[in-house]
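Only one protein chain is missing; all other protein chains are in place.
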Amino acid sequence: MSATRHGNGTALAAKPFRVTSILPWYLGVGAAVTALSLLTSGYWAYVIDTVAIFSLVALSFVVVSGYLGQMSLAQTAFMGLGALVQARLVAIGHLPFLMALPITLVVVASAAVVVGLPAVRLRGVNLAILSFGFAVVAERVIFQKWLLSGLYLSGIPFGRNGLGSAWFENEQHFSLLVISTVTALMVVIRALGSSRWGLLVYSVRDGQATAALSGVNPTRVKLSAFVVSGCLAGIAGILYALLLQRAGWEDYSAFNSITYLAMSVVGGLLHPLGALLGGMMYFGVPQLFSTVSFLRGSQFQVLSGLLAVAVLVLRPGGLASLALGRRYELHLVAPRRRPHRPPLPSPASGAARPSPRPAGAVNGQGRREMDALRRSCQAPTASALATLRSRTGERPVR
Amino acid sequence: MILETQDVSVRFGGLVALDSISLHVAEREVVGLIGPNGAGKTTLFNAVSGIVPVAGGTVRFEGRDIGRLPIHRRARLGIGRTLQTPTLMPAHSVLENLIAAAANLWKSRIGLVLDRAGEIADAVGVLEYLHTAVRDLPAGVLREVDIARALMTQPKVVLLDEPAAGLHGAEKARLLNLIASLPEKFDTAVVLIEHDMEVVMRAANRIFVLDFGCMLAHGAPEEIRTNRSVIEAYLGVDVETDGPALVSGGAEATP
Partner (left out) sequence: MRTVSLLLAGAATGVLYGLIAVGIVVTYLTTRTLNFAAGAVATLAAFTFGTWVQDGWPKILALLASLVLFGVGGGYLTGGVVMSRVRTASETVRVAVILGWTLGIAGVTALLYNTLLPVPALFGEGSIAVGRIRLTSHQFAVAVTSVLLAVGLSIFLRRAWLGLALRAVAEDRDAARALGLQVGRVEAFGWMCGMTLAALGGILVSPLVGGDIRTQNLLFVKVLAVSVLAGMERPWLALAAGVALGMAEAYLGGSGGAWTTNIDLLPFLLMIVGLALGPVLYGNRTREAH
């Protein structure tokens, strides 16, 4: 954006967003992390890699749940698809890594479209159900039965030399690859968030009807966000398989989607920084306590679940909103929707015809009460409200 | 005729919400749409916008049947619309909301979009709020911003749904001026749903009256004002005094 003139000549100064303004931050963090991983080795390099990879998973949630506002639990499916398809193509099919990558991404993107298409028509919770169902199907059918059959039931070995050169066999070189990939993707997503595309996504999130009435095609916008999110998860899956040096199905189990969601929520859904904080909190911080087993497993699960609930109730924007301010607060209060009821003819019985509207009733509270009264009288006959009303014959009680 | 509905009917399950409504809007006209709550006015807007399906009849825009087009295509053709409760992006500034609404300028340079946003904001009168977050706006300004949003796609007809609700005095006067200026300044026709008779009578060239999903009457404001059946069904009180507005049929308001 830039300053511009209009009408009567006053300059319209808009706050400029330039990628160059955020690059120093991201590069700085990336460099610091790289230095850290170069100075340590073995175990800690592994930890840093894990943090980076799962920050990428959290980033995929940022796009689909933060920017677009949809609840998709299919991220493990996309991760697994990325990992397994790439592994099959490279380790078994002997395709060069970079040639296989676009094919894998197309597969992942198609899966994202499959999950995203219903998103256009479905309310939030139904999409959560559908995407979870997809994740389970992916785990049990696509991964176990289709992609991992015969010799590879327990996984496809996916050595780092699959990347094309033995250079990556070195722990630290691989770390460099992971960190730079994740950093680059974070910059891209941050830029997208402030781009016109980002504004369209937000507008569909905050008011799909309004966006459509302004000429925005909600289907296209939603699908594009799903595809971006899915590809991020797919890349994370590939990196994870390379980290573990094998691609199996257990690592991409559907229930983990819920854990990753909790991670993203706690970190902050609206900004890549939140993704990083989430990854650090869930995969980095526990490792800082040398008794690793303490915060693993079930205690960790309890903590992470309850933490996510606490964050959503108290500060829905997550940790990132603490750092970045109000702008990145999740929109807690849903716009006040009138329940969709067909307008009914008013009962003829003695209802007083128009009288001057009382001044007080124009304000929000009074209007709400009057609307509620009207709805309780006009509820569709099959509804519980109407049945109750006719049953008790009550006068509306304030 | 820029916009025309021919015998449009809308049904919700077994209920007839609109019964063979025919209305027409000429270019740069201001048309009022009035009637009691539940009469079907917003439903008619929804039918024109494409939000509810039409059970019978046709909706024509510039002579062309748009019944098969999805909401966003109709918007791009040139039908603008505001909602009773504007749902803009609360955490974003007015400017950002306007940019997001310029869907037909998607392929243009950002500078062009900014220019247009600036022009519209200035003409509507919300220029000072351009960088304010929508959730920090006063209620009256929010309505005006919604109108500005609707104007971003350069519509040929704008459907305004109760823009004056809750406004008084100076704010109402500003809105009235804005509505009156829309045809010349923005080259657009206006269809206005309103309960506030003062606004409708002053702004509209013609008025259509709906009641129970049927078209009760239509004509110039003076004709409507003195029309017997309209007075009986809706107006009830002499329109010269302020606000003979009505309460939803069914619930009794305590005076």
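Labels A and B are assigned to the chains in the order they are written; within every chain, residues are numbered from 1.
Just so it is clear, contacts are C-beta pairs under 8 Å (C-beta built on N, C-alpha and C of every residue); 3 or more make two chains touch, one makes a residue touch a chain.
Just so it is clear, the structure is predicted and the values come from calculations on it, not from any experiment.
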From B:T43, B:T87 or B:T188, residue that would touch the chain that is not displayed: B:T87
Touching the absent chain when the full complex is considered, from A:S175, A:T210 or A:S224: A:T210
Chain not shown, touching residues in chain A: 65, 69-71, 73, 118, 121-126, 128-130, 132-134, 136-137, 139-141, 145, 206-210, 253-255, 258-259, 261-262, 265, 297-309, 312-313, 316, 330-335, 337, 339-340, 368-369, 371-373, 375-376, 379, 383-385, 387-389, 391-392, 394, 396-398
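We adopt the following convention: only the chains that are shown with their structure count from here on.
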Euclidean distance of C-alpha centroids - chain A vs chain B, Å: 35
Chain A partner contacts - residues on chain B that touch it in the complex: 12-13, 15, 17, 36-40, 43, 49, 51, 70-72, 75-76, 80-81, 83, 85-92, 95-97, 99-104, 106, 110-111, 113-115, 118-119, 122-123, 130-131, 133, 149-150, 152-153, 165-166, 212-213, 234-237, 243-255
Touching residues on chain A, where the partner in the complex is chain B: 1-2, 4-8, 12, 14-15, 196, 199-200, 202-203, 206-207, 209-218, 326-329, 331, 335-336, 338, 342-347, 351-358, 361-363, 370, 373-374, 377-378, 380, 396
